[in-house]
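Removed from the display is one protein chain of the complex; every other protein chain stays in position.
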Amino acid sequence: MSNLTLSDSRAISGVDRSTLAARYREVRAQTERLCAPLVTEDYQVQACNETSPPKWHLAHSAWFFETFVLGPLAPGYSPYHPQFGHLFNSYYQAIGSFHARNQRHVVARPTVEEVYAYRRQVDECVLELLASAAEGPYEVVAERVVLGLHHEQQHQELLLMDIKRNFVANPLLPAYAPDAPRAVGRAPERSWLSFAEGVQEIGFAGDGFCFDNETPRHRVFLEPYRLASRLVTNGEYRAFVEADGYGQAGLWLSDGWKTVREQGWRSPLYWLEREGDWWEYTLRGLEPLDPDSPVCHLSYYEADAFARWAGARLPTEAELEVAGAGRPVEGSFVESGHFHPRPARDEEDGQWFGELWQWTASAYSAYPGFRPLPGALGEYNGKFMANQYVLRGGSCATPRSHMRPTYRNFFYPQDRWPFTGIRLATEG
Amino acid sequence: MSNLTLSDSRAISGVDRSTLAARYREVRAQTERLCAPLVTEDYQVQACNETSPPKWHLAHSAWFFETFVLGPLAPGYSPYHPQFGHLFNSYYQAIGSFHARNQRHVVARPTVEEVYAYRRQVDECVLELLASAAEGPYEVVAERVVLGLHHEQQHQELLLMDIKRNFVANPLLPAYAPDAPRAVGRAPERSWLSFAEGVQEIGFAGDGFCFDNETPRHRVFLEPYRLASRLVTNGEYRAFVEADGYGQAGLWLSDGWKTVREQGWRSPLYWLEREGDWWEYTLRGLEPLDPDSPVCHLSYYEADAFARWAGARLPTEAELEVAGAGRPVEGSFVESGHFHPRPARDEEDGQWFGELWQWTASAYSAYPGFRPLPGALGEYNGKFMANQYVLRGGSCATPRSHMRPTYRNFFYPQDRWPFTGIRLATEG
Amino acid sequence: MSNLTLSDSRAISGVDRSTLAARYREVRAQTERLCAPLVTEDYQVQACNETSPPKWHLAHSAWFFETFVLGPLAPGYSPYHPQFGHLFNSYYQAIGSFHARNQRHVVARPTVEEVYAYRRQVDECVLELLASAAEGPYEVVAERVVLGLHHEQQHQELLLMDIKRNFVANPLLPAYAPDAPRAVGRAPERSWLSFAEGVQEIGFAGDGFCFDNETPRHRVFLEPYRLASRLVTNGEYRAFVEADGYGQAGLWLSDGWKTVREQGWRSPLYWLEREGDWWEYTLRGLEPLDPDSPVCHLSYYEADAFARWAGARLPTEAELEVAGAGRPVEGSFVESGHFHPRPARDEEDGQWFGELWQWTASAYSAYPGFRPLPGALGEYNGKFMANQYVLRGGSCATPRSHMRPTYRNFFYPQDRWPFTGIRLATEG
Partner (left out) sequence: MSNLTLSDSRAISGVDRSTLAARYREVRAQTERLCAPLVTEDYQVQACNETSPPKWHLAHSAWFFETFVLGPLAPGYSPYHPQFGHLFNSYYQAIGSFHARNQRHVVARPTVEEVYAYRRQVDECVLELLASAAEGPYEVVAERVVLGLHHEQQHQELLLMDIKRNFVANPLLPAYAPDAPRAVGRAPERSWLSFAEGVQEIGFAGDGFCFDNETPRHRVFLEPYRLASRLVTNGEYRAFVEADGYGQAGLWLSDGWKTVREQGWRSPLYWLEREGDWWEYTLRGLEPLDPDSPVCHLSYYEADAFARWAGARLPTEAELEVAGAGRPVEGSFVESGHFHPRPARDEEDGQWFGELWQWTASAYSAYPGFRPLPGALGEYNGKFMANQYVLRGGSCATPRSHMRPTYRNFFYPQDRWPFTGIRLATEG
């Protein structure tokens, strides 16, 4: 019997062993593929407190399988190294102590090579356990492995976010993927889609995996509303910058204005002005700012101020979920290899998924009847339900298979290093 | 024609001149009555960044009438002092510069006496304007005066909050109201009230005054829920303290736990442990902790952690508004003269209003269709809609006439100096 | 037998009782005369961490007599108030706990009136003890009273420093002594005085009182040197400001440059630029900058950078002491009532004493063979012998009778609120 309540354990236990093992190999390999462009020195860098060194991500995602799968479920398993538990625990208070987050860059040893060896050893044991577990225990193993793979995918996105933030902090502005394709095109005019009032259901309800914070499915009442037909573009946002949007207190939330002043913000995180021209740092390197691409890497405060300036507002998470519910989960995910959002292709391209995480006006909080996972895994999502905002839709750094319409991402309103963007809303 | 859109301008314009003038005199006098126990030195103190010196409150609430009533509406009015606009503006960016909030204690001059003279002068001009304005302009004047009086009442509560915080910072622990009556009694057992699911309306809709943030009235869907029959008591909270509630990370939101550690919190703000006994600092002085009185002066984080420990949760603002909607706005308000919450008298005493502001699980945000007041007054409420939580019900420091069931107060989750308490909720 | 080793106890014990009592009354009264221009609110203000509220100075200097004279020496004396020891101890670890320095402004009670009553009571007891002590104990009492009076005089200067700093923090810029006389005149050209090389003696050696840090008298070798004939003027310093002295890293010590950038310094502390004109805030109010008056209220870093710019350096404390040793201790002290330094009158007016404390290039450290006072009084001077610089000569805020050529004042190199100035030196 499982002590882990996922959304639908039948769905997971239905996954046969060889399929899950193949999936495991594939996801784990993808993490390492994303690291291929790195030199050893890159693995060690932590440009600011929010980020982690790539090496740490590699080790932490191995630690997750060791701690939540191998330790409790693999008979006779003993930890790979007595101090890795301390070094690579992120924040699970119930598991024990953990190394100071902002000191991760200090840990030169284990080396990159040793961390890869650690991963190999964990992989071997997990695959062995998947193959050998008896029928009953296998269900629990499978549930946990599935969770670990979704966790690994979250760190795949964090890897790209953190690499971008680390690289831009280097005055030489190195490029992560200089040869990645660049999507060009003319973004269509923005139009408005209308949604009727009424009681709606949101939250996860289908087969398959979801995080605890997407449950339970429940009812909300939505007043009539309208959503923009695509994301806000660089060109549109540049008009806000040039209209002195960053200098007008009246456009900003009080905490946002304080942040603008303290941080000296004058544009989105990766914009650079050089002799009157705007450039944008991307994972492909420094590029002239493309007016048709979606504006990205802005805080909630900037998204909110822009919306106010534009006579609109940000959508709530329920509004976005209802709007996206029937649509295919398509868009530019990490597999597209662009590592940057693409301009909307045409009027049909609503950019509902992929491209950029869309800030919502909804503070991150528990759904009515929410119960976190039991035990230490209960710290996964629930304890962050304060002071953060929900984002929806996934980004060009998200694995495609990681996304679904009920997915709730969350960041602090001042965070700018995630791949974030803006969709406008208004009353219906 | 007014450029100030309050909830129902007919209601306000219906107030005849002499009634409004009497109301003005009464509210303004009440502010000064609350200051009667102060010596000159007390007026100058600002114990921490959140608070203001009492003298500043007196001056700022005069400045509000000067800036929003006399300046724009009294023909030929010129400011009382050329720099009071800078000194006593709180945060209205659209009005001009303002003195650094945390430096208010530095401004010894104008003296207390001079500030009272400033108030007298403003009073004279406002009363004169109320008497002399022509019919059309009178409507606008009256609207603004009514807003100013509600603003003044908010500062009456802030005065008491700040005086308490200032006094407790003095190692001599002086008492503000040593002779205030003390309510004693045995709090009844807590029971649960059930509420059915369904679409409900919340937000202000009646006649009379409300703040912009209470509008527009709109529909929400509530899943079935239950609310506790009264507020949490000191005795109940003490059990949490003694069960090492402040030492168990698993009970806390992540940001809450960080705050607990950084601030060294071990109990609510005004509790003191001396040789094994618990005491509570009140505006009446230091008293032995009364197990039957409602626990007060705790942060959102503490309210949330206690609820989790108790197997419950905090209610949403909609749940509380619906529950309180039909009930009389009765309870211990500032006029009771207790300056401290009272134990629930019996099972009928639901403590829905007065006593203590009740933390809700709702982040402070805009209602669908919300429009802030035009002009500088738009900064009154809207710009604070981030990172704060809604509180409902009023407190023993709130004027009775200031309260209504739709009233939305808001504070940061770490704030402990307001008169806050806890009502538990669970799923229905 | 005394356990307090002052420089020459015979000198002090030679003071007859009635003379010392008269002296006590006079010094104590002078403290209160300096407070005469204050309103009650002024007594409460602490504009920054370095300063203390005037009320605190009044209470602390009474506490000093209570703690070091009455407590140990007056038979049967019991403390005036059980918590004043905690509230008004400045920093004596050996005496017990003390209230946080930067929270002094929070203590509204005891009130100003109560603090004056405290002083009255202490005065009565000290005078009674001076009159009644038997011959042997009297010696100790007298020594301690003399120390207490010099301590009181130090706080008289601190009072003026702190009042000036408090008042300038008020945007209304109130004046402390609007009717104080203003000395005007044309400063003579600066010339250089030469001093020969050789072994010299410095440190206190005469009769009368000195602080422990002035002892023992000892020998130093001085290479030949020259000192400027007067203090640097506002006019001379203004040339440095206008030559972008605050913008040239090469003129500054590394820590000084860091401070200039972090604090945004562009001129001495009390200079204000308004529409191209320079003004100076003084205890008499805001005045146009007088080019002939000595430049004042600058940090060691500014004094050092100016000297470098001027092709000179700051003198050492030995150089200054030797130069001043034979000269009369004359100049503008607090008794002159100017509350501001005066221009040098003529070429004979060397400004060796009074006017402004002169920064020296000497870090504050122990003389060879230095022994601090025994017991808690050993904390008076010795524990500050790190990271500070010696200043010499006294200022227009120093009591005349408090000064002598061996006197060593000390402040941190970033401090600007003392009455400081610059005398240049060069090699001989």
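Per-chain residue numbering starts at 1, and chain names A, B and C are given in the order in which the chains are listed.
Definition applied: a residue touches a chain if its C-beta (ideal position, glycine included) is under 8 Å from a C-beta of that chain, and two chains touch if they have at least 3 such contacts.
Every value quoted in this text rests on a predicted model; they were computed, and no experiment measured them.
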| item | value |
| --- | --- |
| Contact set of the excluded chain (shown chains only) | A, C |
| Sole contact to the chain not displayed, among C:150, C:218, C:345 or C:404 | C:218 |
| Hidden-chain contact residue, picked from the options C:43, C:56, C:176 or C:252 | C:252 |
| Residue in contact with the excluded chain [from A:35, A:62 or A:112] | A:112 |
| Candidate in contact with the missing chain, chosen from A:86, A:120, A:261 or A:327 | A:86 |
| Residues belonging to subunit C that touch the chain removed from view | 91, 93-94, 197, 199, 218-221, 223, 225, 249-250, 252-257, 300-301, 304, 313, 361-363, 365-366, 368-369, 378-379, 383-387, 413, 427 |
| Touching residues (missing chain, whole complex) on subunit A | 39-47, 55, 83, 86-87, 99, 103, 105-112, 166, 169-172, 174 |
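In the analysis below, only the chains that are shown with their structure count from here on.
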| item | value |
| --- | --- |
| Most distant chain from subunit C by Cα centroid | A |
| Central chain of the complex, centres being mean CA coordinates | B |
| Whole-Å gap between the CA centroids of subunit B and subunit C | 47 |
| Interchain centroid distance [CA atoms averaged], subunit A/subunit B, Å | 38 |
| Residue list for subunit B, restricted to those that touch at least two other chains | none |
